[in-house]
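Got a structure for you, questions after.
All protein chains but one are shown in place.
Up next is subunit A:
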Amino acid sequence: MPWWVATRERTLLSESNSHPTGAVAAADAEVELVPATHPSEKRTFGELLTSDLRALPVIIGLVALWIFFILQNDVFLTPRNLSNLLIQSTVVGVMALGLMFVLLVKEIDLSVAAINGVTAVLMAKLIVEFGASPWVAIPLAIVVGALIGCVSARWVTFVGVPSFVVTLGLGLGLNGLQLILLPTTARYGLMGTSVETIALAKIDGLAAWGVLAIGVGLYGLLVLSSIVRRRRAGLSVSMVKGLALPLVGVTLFGAVVVAILNAHQGIPVVTLVFSALLGLGGYVLNETQFGLHLYAVGNNDEAARRAGIKVSRVKMAAFAIAGGISAIAGVIGASRSLGVGVFSGGGVGGGTLLLECIAAAVIGGVSLFGGRGSIHAPLLGSLVIGSVQNGLNLMGVHDEIRLIVTGLLLVLAVSIDKLIEKFTGQQSF
């Protein structure tokens, strides 16, 4: 009997419910099938570094940065400064979060900073010149941002021009539009429009703890529902690793943050907005079908297409999310600077804002080659960049040094990632 005439498994396709798991009828087996070799589910540390623990190097780096700044300056660790640091990191963090959706599908949006600027100016114009309520102007700005994202996506997927080119050109065009929208004074002040209060508003005391409780509660429900589902389906569940550990971790982390912030006026509303976006983004990326399709398209768009995923629609959604979220960041930025002008959206060309939000995503672990990156990336990345800015400021170091340090950290972060892949022999996904 030659090797290729192997065991027949006739029952392979019979109705699934008639076959309890593992029951394989191979009565007339002549050659015992060699079971595929299976590495056990226990993973080595190297493997963990490229999967579940991918954030570890960035977290270690962030802690090292903090220790350095704490040793340099006693002000760094004060609640007041940490609160400032969070507010400073928000615009870049929010932008990085939006951009991440585009990076995940293996595209790039170089117009996010320009969208940020132009929608902020549009909002200000509506409020200042046309007397629109912020409740109308802000949602409108967000919708316009999303629509701009749709246009780039359409151009990229339909015409086939690389997103790098489309969004580079579009960004410049939007910069021009931003200048056109501005009045001759080149500035709209937002004092007294109540937009300026967004960046100042804080939620303190019991209310802050209430907000934390709601956040933890929602997260708990999510984790619990997964566990219950697995239980019902008869799959193994680990109450400690699956439920207790994440919940306790999140609660502790949140409690520390809230306690610190409450020691200085409370949770900034912009931090709350960022947190809410992170929570929502995490849900979308980790739990929903759309999130899964983002990763699939980013890794292998042809496989995704063959699997019936509408690739161009997924990409359009990603660009729309990036555009809409850039507009949200634009509103926050406008509120922080109490007005809009040429400088909004990082100024012409996107300035450091564009570079920093790309850097934040990449430092946090989002790949520019698609299909890789988790929701903690924009948070960690923007905290690294924000900490460098804040810490060096406190040390009285000039801006030029800050840019050099940020640049080095970006290259370092990606290098560490590559080195881990090299030494563990594992490709991270």
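To be clear about the criterion, a contact is a pair of C-beta atoms (placed from the backbone, for glycine too) under 8 Å apart; a residue touches a chain by one contact, two chains touch by 3 or more; residues count from 1.
The rule is short, and it goes like this: contacts and distances are computed from a predicted model.
Undergrad: Unshown chain, UniProt name, "Sugar ABC transporter ATP-binding protein", "Nitrogenase protein alpha chain", "Nicotinate dehydrogenase subunit B" or "Cell division topological specificity factor"?
TA: When "Sugar ABC transporter ATP-binding protein", "Nitrogenase protein alpha chain", "Nicotinate dehydrogenase subunit B" or "Cell division topological specificity factor" are compared with UniProt, the left-out chain turns out to be "Sugar ABC transporter ATP-binding protein".
Undergrad: Out of A:154, A:230 or A:376, which is the one that touches the chain we can't see?
TA: With A:154, A:230 or A:376 as choices, the missing chain is touched by A:230.
Undergrad: Can you say which of A:131, A:192 or A:308 touches the chain missing from this structure?
TA: Residue touching the chain left out of view: A:308.
Undergrad: One chain is left out of this view; which of A:202, A:315, A:372 or A:402 touches it in the full complex?
TA: Considering all chains, including the one not shown, the answer is A:372.
Undergrad: For subunit A, which residues touch the unseen chain?
TA: Output for subunit A: 1-14, 16, 19, 21-24, 28, 30-31, 33-39, 41, 43, 47, 51, 226, 229-230, 232-235, 283-284, 287-290, 292-293, 295-296, 298-300, 302-309, 371-372, 426-427, 429.
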